[in-house]
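Left out: one protein chain. Kept in place: all the others.
And then subunit A:
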Amino acid sequence: MSEVVSMDEIRAISERLGVDLAKINLDSIHLPPGDDMGIPSDDEDLLKEDALEEDQGFGNILVVDNLPVVPKEKYEKLEGVVRKIYSQLGVIKEGGLNMPVDPVTQKTLGYCFIEYNTPQEAELSKEKTHGYKLDRSHIFAVNMFEDIEKFLKVPDEWAPPEIKPYVPVEMLQKWLTDDKARDQYVIRSGGDTEVLWNDARQMKPELVYKRPYWTESFVQWSPMGTYLATVHRQGAAIWGGATTFNRLMRYAHPQVKLIDFSPGERYLVTYSSHEPSNPRDTHRVVLNIFDVRTGKVMRDFKGSADEFAVGGTGGVTGVSWPVFRWSGGKEDKYFARIGKNVISVYETETFSLIDKKSIKVENVMDFSWSPTDPILSLFVPECGNQPARVSLVQIPSKEELRQKNLFSVSDCKMYWQSNGDYLAVKVDRYTKTKKSTYTGFELFRIKERDIPIEVLELDNKNDKIIAFAWEPKGHRFAVIHGDNPRPDVSFYSMRSGTNTGRVSKLTTLKGKQANALYWSPGGRFIILAGMKGFNGQLEFFDVDELDTMASAEHFMATDVEWDPTGRYVATAVTSVHEMENGFNIWSFNGKLLYRILKDHFFQFLWRPRPPSFLSKEKEEEIAKNLKKYSKKYEAEDQDVSLLLSEQDREKRKKLKEEWEAWISKWKRLHEEEKMEREKLRDGEASDEEEEYEAKEVEVEEILNVEEVVIPFEDSQQ
């Protein structure tokens, strides 16, 4: 093993050897081949995998087993059959089909080699033809030529795996136990990725961990904040801890583009799409589902982009992410994807389809999971004489819980409330003339008996709906409706004063500059934000009091994010704009706490928190005795603010003193140089304005001369 050599030592050595470090081009130095000078490389295992493919270059050769054994006469016929099968899947190289023959019997040996132009083609036809039934007794077994060697290495006898000693790891939830109860966030600007504490009391962030070039495209927290995922060319990696951010696991997936955690952060889905070798084909898509903790691939899905790009409105082309939607709750029991006329629901125990088959739904357009229960809601548009419908399906029984038929529908959108208590379906319907549409809502009460449905129409049903959002954990929702430039914002509650089973309107705010709604994760507070065209108008609104707490602006803001506790809000201008990149941190009631400017600002993400570990009783107890608990924090707040103002005063005093010192120094020098300066000016003395003498000068000016004859009156006359 080599030792770490410091830069100073290097300098000392190079001086001793008479080498000028500045003149050496470090890139020109190569180690002798095969010698690593005792410096092991970090990513040896990755390199090894790559080397196999490139050095040998047999990646494009397939071995097809279980062919029929035929005598010489039938050789050509069999070759023709094989060639026909395999040339459909790619271009076989000239002379690339080789079927060995037993030199004694002149019979074929029951296998052949196929060489394609590219490894991609080989890979594809391996997938397609492995298990291909030529007839009942000849089922193809297809392998890559490169893998044969690997298979040969498998020892015949089973050896018990080595048991690695247990190495205790850092507690990954440690950041939750911060003394000051702060939250973390990650930012990405330029090449740097930084994790920071939001120290709102000190009105500034505190650096936790910084690393340049941590990721090659983006970073993402896992849903409960345990891991930070980074994305690289070779695959994804996760990092964890409160301050150390050690690498916990790697997931190899070349050219990974997108990643998605399951809500309980047990599984990680990675996605990549690859250019087809034949430009007429669609992109090939590869999806892997990893177990987050062991790093094992639980299941992979491969296919053309078309297979994964069904659903969405108006026949969307391209894959809509996430392809797999996870059923709510921490158990991560089910995940589902939509296909042509089917919804495929998988369960994670075996990673196979429930009941081994998908749910058949003709023309299904969209579906979504309840955030808490294994219930699917799906939307089927109108088709022929069939009306459009929205239905709720229980998993795993696949039983339809509720269904609602809808007529003359142009589009539907489903919004689940975060506790899974309610489902709102926004329905756009055609007017009688079919020329325009209007919007209404169908509100499902999931937790009540028989799931009653209520229809809600806005006061002016021709209003366009710009945004809709449920209050997290609550019973209210907000809608932005109306026509630009100044739409209205309405708040509704699923309960009305006396009757808990009726929806009622709370209020409508007229003419707001808003086009997006951001509820606090704790409910009650909401930000009505005017993004894009409205240049970042922010209105902090209290829905309990139906009162605006503050109005502010973060000019050109592109993102608004509440911290997981609902105490602070971050607004950011990301690099879609050229100017003023950076972020602002606000308190929940709209007070600007601090702002940070960063050029090339890409991402701002709060570290999510897991659901509270406290029991329901404990939470109620705390809510009841809030005064008692908050006392401690109020005292701390006061201490900090006193300290801050003290520090501020100190700082100002110091700055003033420093400045005075400069001034007096300059005055002295200025005095010293006075004589010389006079000489330069040919004896003209005045340096400063003050040396001017103000004299009062009286100037008399004759304006006019007139002769007037004054008549003399003799009074004595």
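Just so we're on the same page, a contact is a pair of C-beta atoms (placed from the backbone, for glycine too) under 8 Å apart; a residue touches a chain by one contact, two chains touch by 3 or more; residues count from 1.
Criterion: contacts and distances are computed from a predicted model.
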Undepicted complex member, UniProt protein name, chosen from "Eukaryotic translation initiation factor 3 subunit I", "sulfate adenylyltransferase", "Geranylgeranyl transferase type-2 subunit beta" or "Ribosomal protein S5 domain 2-type protein": "Eukaryotic translation initiation factor 3 subunit I"
Of A:Asn535, A:Ser551, A:Asn589 or A:Ser645, the residue in touch with the unshown chain: A:Asn535
On subunit A, residues whose C-beta touches the chain left out of the figure: 535, 555-556, 577-580, 582, 597, 652, 655-656, 659, 662, 666, 669-670, 673, 676-677, 680-682, 684, 687, 689
